[in-house]
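Here the complex is missing one protein chain, while the rest keep their positions.
== chain A ==
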């Protein structure tokens, strides 16, 4: 048991793995055996051999696959670059995590592809004879479930394979650099790089004879650039060559890249075939990759169909909390699977959001159609796809150029004021009084009277006092506007009266208090004095005091 655990640890190259995890794997391992009934080799029987082969091939591939998926962090490129020092690795194929299970995956694919045919035959037979036993049906569905799970798993493993390819690519470039420095910058695709490396090996000086073969790998322009830089390399630097065993490891690793790439292609073909059966309409809209991603993220087709469409763009978002930093896009927070789909990804940023909305709406509809097993040929999905493309085209169209809009005719609108008795009265109440008008006028050549207001401002009285003639008395007879002034409502009148009574009562009480203190003066007198105090302003307090002393 411990032996087995140690092996696992060694395989995964991560020292941080706890024992609990490993036991978890073992549990999964057992489950897989039960589910699939596929046991290529018992782990415990083969454990003795594994030390010799040095690979994970000895383990149950299904369990191994699950482990890889559940610990996808350890397979990420960055992690592997951190944990492994590429320059010190001699044979990278030994560290490959996917290599041991290639065979298993191939087996699975072929078996399920055969399944499709047999399923179909079975279905036909049950239809024709009309006698399908329950056990047969359940068997059928269980195989379907496991197949479905395998599809979901394949989706995960493809990203792992991609990571591994870039890891090996890093290894290749590091070692091949000494032979052909510029190839890395010219050919960025790992697969093409590996192919070219296998083709020309270390024979840079006679690169011209490979030209035809190179043309089958990369474009003509690239071939030219590669040839030129290879000749340059030969001329400039001393013709450095790797030793044969060194280059052998490079050969091995690049053929591994090719193999992995082939596996990836097989997987994608398999998945698109299979998805066409499970979810033909979604597949028709967004293609097999996004479909499988969405199915994985939501769990099942049923789950996907009951997910509200507004939630679909959020599926596959790496970290919702770190969206504020906005490294990728400021407009779109939900950079999930749909965002990375080629239908959305290449669009300009400003219309990505509406397109995401349209797309997710259609996907939800298509998921429901798929769930109900209608339109199994994906016709509805392709119709939706056309709709979406039309809508995108409309969104992409530039806005119509309308030119300048003519200004409206500058006509003054008719006054909305009403006429009539009531309106006239209201206006009279608020209009300036004749007295005020007279105040604003000044007699010519005469000094006007003025008063000081409470703020110390001088206010001219104009002709309101009447122009003082030689006699000194007013000669103007100014009409007083009786209609000016606010009206007091009955309620207000009652309130005022009430208030007055209260004030009187207060005064009375205060007076009695004062009387007690001073012990003199009649109540009437005191009332009058307090009233004075209230009504008169502070400037007259001196007078009052004087009167008090007089008293």
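Structural remarks
One rule holds for everything that comes next: a contact is a pair of C-beta atoms (placed from the backbone, for glycine too) under 8 Å apart; a residue touches a chain by one contact, two chains touch by 3 or more; residues count from 1.
In the analysis below, contacts and distances are computed from a predicted model.
Within the choices "Spliceosomal protein DIB1", "Trm112p-domain-containing protein", "RNA helicase" or "Vacuolar fusion protein MON1 homolog", the name that UniProt assigns to the complex's undisplayed chain is "Spliceosomal protein DIB1".
Although one chain is not drawn, the whole complex shows that of A:221, A:244, A:350 or A:412 it is A:412 that touches it.
Where chain A meets the omitted chain, the residues involved are 403-412.
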